[in-house]
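A protein chain is absent from this complex, but the other protein chains hold their places.
And then chain A:
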Amino acid sequence: MAVCSTTTLSIGGSVFSGQLRHWEPNESKLFQKPRSRFRWFCLNDLYLLRFRTKTLNFNPSGSLLPSLYAYGKEADDAFLSKVNEDTDEMFDDLMKKYGEVVFRKNDRKSPSAELDDDAESLSFAVEMAKVASDVKAADIRVLFVKPLVYWTRFFIIATAFSRPQIDAIGSRIRDLAEKKYGKIPSGDAKPNSWTLLDFGDVVVHIFLPQQRAFYNLEEFYGNATLIELPSETQPPFHT
């Protein structure tokens, strides 16, 4: 007799609501086993199949637990059904049990230290942009993408008109970064129609004109703030 429905079961004092599926007729044997183990069955439909075997000696704290679920062994009234249904209540229980902050990364810096890092990266980025403009790259943009992506702070996008020019821009930027800041980029070593130099906080994109139009990164990062670059006609920039 297969039971395929969403039902609320109360067994041994623990309340479950979940989907019970595909119970074979000899499943009734399961109910003769100690009740405390039953709560683990409804975890995940996959695991239900495992417990049809005669040996029901499994380790509750072992590898059967899916890595997503967070609950303790001693949670008596943990009703764990499909994630969509009771997640809110599960989180509330966790909050009550462990407090508001469950995990905090240790490498968060204070806001002032972050600003200093930002200023450093900004000066680096502006220097790179200046080098690019020395080699006559066109349409240089410096975008502040930190609020949008977490893995970098600034993007520099430049257009070069030929591969030797891309090569020249790339090598000059690399040399200056290494000499002055000691940073070595990862990224393209050979000139490419889209050459990318990854300095960690700052990523430099050098395009040929067709590629720039094709990939249109400025549109993708349209929400990023544009940093004004100093040139002869413009007044000094402000961050």
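Going forward, a contact is a pair of C-beta atoms (placed from the backbone, for glycine too) under 8 Å apart; a residue touches a chain by one contact, two chains touch by 3 or more; residues count from 1.
Here is the rule we go by: contacts and distances are computed from a predicted model.
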Among "Pre-mRNA-splicing factor 38", "D-2-hydroxyglutarate dehydrogenase", "50S ribosomal protein L14, chloroplastic" or "Proteasome subunit beta", UniProt-listed name of the chain not shown: "50S ribosomal protein L14, chloroplastic"
Touching the absent chain when the full complex is considered, from A:V149, A:I184 or A:L226: A:V149
Touching residues on chain A - with respect to the absent chain: 67, 149-151, 155, 186-188, 192-194, 196, 198, 203, 205, 211, 214-217, 220
